[in-house]
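Quick one: this structure, given as structure tokens, is what I'll be asking you about.
Up next is chain A:
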Amino acid sequence: MLLGGVLINLELLFALLIVGLMVGTLVALLQVYGGRFFGTLASAYAWIFRSIPAIVLLFLFYFGPSEFGANIPPFVAATLALGLRSSAYQSQIFRGALQAIPHGQILAARSMGMSRINAIYLIVIPQALRISIAGWSNEFSSVVKDTTLAYVVGLTEVLRRVRIITDRHYDLAMLAYLTVALIFLVLTYAGNHALGWLEKRLRIPGLQMVGGGTREI
Partner candidate 1 sequence: MSLLIVENIHKKYGTEEVLKGVSFSLERGDTKVVIGPSGTGKSTLLRCINHLSSPDAGRVWLDEVEVTAAKAKINELRAQMGFVFQSFNLFSHLTALSNVRIGPVKVKRMKKEAATKLAMEELDRVGLAEKADCYPAQLSGGQQQRVSIARALAMSPKLILFDEPTSALDPELIGEVLTVMIDLAKSGMTMLVVTHEMGFARSVADEIIFMEHGVIVEQGTPEQLFSSPKSPRTGEFLHKINELYGETG
Partner candidate 2 sequence: MIFEWSWLPQLAHGLILTIEITVTCIAIGVVLGILLALGRVYGGKWISIPCSIYIQIFRGTPLLVQLLMIYYGLPSWGIMLSAFTSGVLALGLNTAAYQAEYLRGAIQAVKTGQLFAARSMGMSMVQAARYVVLPQAFRIVIPSWSNELILMLKYSSIVFSVTLLDLMGVAKRIASHNFLYFEVYIVVALFYLALVFMVTQLLRMLEKKVHIPGLGEHLEG
């Protein structure tokens, strides 16, 4: 039964990471190439969604709309709340990677006649994506665990199931929580390994960003 709950966590994880990736990339591009207006807007977005606690965002997206009559299912609310939050963090990782690419790369691309968009798309982004992997792994680790926060909006993910179990079998509480902890340890370990493998496969000699960044920069 607990594993069924974990499945929900994983679904949420997937959903929010995709939202985070798409929006995050957009925001990063806007921050670096968007010019003053869009750049500032993007930066503001990133700052706001990084500075508001996840819990507050979850409540805002779940209970907020209900005041105006719209009822959003917990899964959607959680995906949006955590996804947009992750997009803010991911945008920073990606932005750092974009800015780490030496300007000379663009100069060389433009010098052979590429348009600005082509230069960014063909030369800068592929390199930036690879450099981002290390920071992205950190974000992934963080977010895997944050999916449990959806508990507070009633999503029947793993922690809520634990409550259901412990409401009936009071004495199994500690055991249940330890099991969940163990499951997550395995998940994070497996996830990190998978990402490490991915990084190795995509590695280009000489292309590296020193330091993987800290938790949620």
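Here is how the candidates were picked: all candidates are chains of the complex that A comes from, given by their letters.
Everything below uses one rule, namely that contacts are C-beta pairs under 8 Å (C-beta built on N, C-alpha and C of every residue); 3 or more make two chains touch, one makes a residue touch a chain; residues count from 1.
Remember, it's a predicted structure, so these values are computed and weren't measured experimentally.
Student: Given the candidates 1 or 2, which is the one that touches chain A in this complex?
Tutor: Considering all copies, chain A is touched by candidate 2.
Student: Mind listing the chain A positions that touch candidate 2 in their complex?
Tutor: Going by the criterion above, the answer is residues 48, 51-57, 59-60, 63-68, 141, 144-149, 151-152, 159, 162-163, 166, 170-178, 180-181, 184-185, 188-189, 214-217.
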